[in-house]
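Heads up, one of the protein chains got dropped from this complex, but the rest are sitting where they should.
Chain naming follows the written order as A and B, and within any one chain the residues start at number 1.
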Amino acid sequence: MNEKIHVKTKINDDYVEFLCEARQSLLEVLRDVLDMTGTKEGCNDGNCGACTVILDGRIVDSCLVLAVEVSGKEIITIEGVANVDKLHPIQQAFLEQAALQCGICTPGFIVASKALLDRESNVDEGRIRHWLAGNLCRCTGYDKIVRAVMAAQENTKI
Amino acid sequence: MQGDLILKNFQYSAPLTLDQALQYMDSFGSKAKALAGGTDILVQLRGNRFDMEMLVDVKSIPELNELSYTDSAGLSVGAAVPCVRIYEDSLIQQNYPCLVDAAYLIGGIQIQGRATIGGNLCNASPSGDTIPALIALGAEAIVCSKRGYRSIPAEDFCVGPGQNGLENGELLVSIKFPPPKLYSGAHFLRFIPRNEMDIAVANVGVALTLDSNKQTIESARIALGAVGPTPLLATTASDFLVGKEISDDNLYGAAEIAKQIASPITDMRGTINQRMHLVGVLTKRALQKAIERAKGV
Partner (left out) sequence: MIRKLDDKGISKANYKVIGTRPIRHDGLDKVTGQAKYSADINLPGMLYGKVLRSPHAHARIRNIDAGKALALKGVSAVITSADFSIQSDKVIDLGEGAMVNTGFLSQNVMAKEKVLYKGHAVAAVAAESMHLAEEALALIDVDYDVLSPVFDVREAMKPGAPLLHERLYHSSTPFIRPGGLKDDSDNSPGSNIASHFVFELGNPKNAFAEADIIVEREFQTKPVHQGYIEPHAATAIWNRDGKATLWCSSQGQFTMRDQSAVLLGIATSNIRVIPLEIGGGFGGKTLVYLEPIALLLAKKAGRPVKVTMSRKEVFEGTGPTSGSFMRVKLGANNDGKLVAAEGVLAYEAGAFPGSPVNPGVQCMFASYDLKDVRVEGYDVVVNKQKVAAYRAPGSPGSCFAVETVIDELAEKLNIDPLELREKNGAKEGTRRVSGPVFGKIGYLETIKIAKSHPHYIEPIKRNAGSKVRGRGIASGFWFNGSGPACAIANVHSDGTVSLIEGSPDIGGSRAMAAMCVAEVLGLAAEDVHPSVGDTDSIGYTSNTGGSSVAFKTGWASYEAAQDIKRQLIERAARIWDVDPGQVEMDNGTLNEKSGTRRQFTFKNLAAVLLSTGGPIVGKAAVDPAGVGGAFALHIADVEVDPETGKVDVIRYTAFQDVGTAVHPSYVEGQIQGGVAQGIGWALNEEYVFSEDGTMLNSSFLDYRMPTSLDLPMIEAVIVEVPNPGHPFGVRGVGEVPIVPPMAAIANAVYDAIGVRIRRLPINPPTVLEAIWAKDGSGRG
């Protein structure tokens, strides 16, 4: 019953293959099989967003996706947000606005914020807070995170 | 805590046809479960809630992914359609805003991209956030097995806390909603202690139809959640409103009657007194909003 399944998928624009058991989540496979530890485990039950990745254009909690489900799909993780030579505006904004303290929730927030700014322009504080309600931060009180998203939005307009 | 958190391995299949899926459901019987969004079932599997051997991923089955609407036939939502597809659909926004209310409230954005109302219904939680909306809107669950199709009214679908009325071998295929009548309006709301991410302490779905003068209530359906072993259709409260004028007294009266079928418990999410009180408050507020929508406000 523990035979592994062969999965072919695309992660950060690269074609990737791996073997996994049916019970392994995408989060587990990213971290333990593919050694992509940028995506974090905070709760493993979809309540903190630290494991957020983009799956076929939508943000999901990778702890609630089985690795076998991503066959033929496209995934973007934190490791794929920056360009080779340049940070994404949201990453730059997080640094400039001091929107991180311990940084454990930061990958999840950056992926989630990137997805928001990719889809919508002219987001206000309320929309940002609502979009990010699935990402928990215990260090910052969210103030500087929200400001960073607003600043990144300004920068992408320029 | 010993032994209560093992996730045993299982078989996984992603059938491309309904027949193939039904074949699996039939041969594995009670040891098969359907996977749509996974936001409930994966958590439950990790909590060792079922003895499961086969997980049937239904997301590739065409019938379960259909979303169709006509003015005459109404709305059909495939069981595997995620909430985000529902609330982003302009026809649903226009004709079933109550469904949008509910779909938009389930979890955060990450959850909404995966969770389905089909899954929410099958999960049969007493506090499931779509179920009172389904009941209020008069939805029917279309279920299939190797033996053929049958339909179950939403208010009869849940038979106990976490228990749905599906038999072994059955799969929820879609949920059908009647077309909206003229001068009708519906609303769903819930109470949670934070502003997102919580299980409802109490939730209410209300649908009603007004007469052409928009002064009198011609029909009403009030559904309550999280205040009983299953979501409930408050028939007596609903009937009370038929033929009544729109007035604060009448809305309040219906809300008080609705409390009569509620049997809330005290748990880590709320107390009996609080929940009973909320039935009154939420029913009244839902009625007011449904009336606004019916009036075209």
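Going forward, contacts are C-beta pairs under 8 Å (C-beta built on N, C-alpha and C of every residue); 3 or more make two chains touch, one makes a residue touch a chain.
What you see is a predicted model, and the numbers here were worked out from it, not measured in a lab.
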| item | value |
| --- | --- |
| Full-complex contact with the absent chain, from B:Met25, B:Leu105, B:Ala186 or B:Ile199 | B:Ile199 |
| Touch criterion as defined above, residue of A:Val65, A:Val81 or A:Leu117 at the omitted chain | A:Val81 |
| Residue of B:Gln94, B:Ser247 or B:Thr271 touching the missing chain in the full complex | B:Thr271 |
| Interface residues of chain A (partner: the chain not displayed) | 21, 23-24, 28, 31-32, 35-45, 47-48, 50, 77-79, 81-82, 87, 91, 94-98, 100-107, 110, 125, 128-130, 132-146 |
| Contacts of chain B with the absent chain, listed as residue ranges | 1-3, 5-9, 108, 191, 193-199, 201, 267-278, 281 |
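The working rule: only the chains that are shown with their structure count from here on.
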| item | value |
| --- | --- |
| For chain A paired with chain B, centre-to-centre distance based on mean C-alpha positions, whole Å | 29 |
| Chain B to chain A touching residues, read off their complex | 7-12, 14, 35, 37-39, 42-43, 45-46, 55, 57, 59, 84, 107-111, 113-114, 195-197 |
| Contact footprint of chain B on chain A as seen in their complex | 1-2, 5, 21-23, 25, 44-47, 49, 52, 55, 58-61, 63-66, 68-69, 71, 112, 130-131, 133-135 |
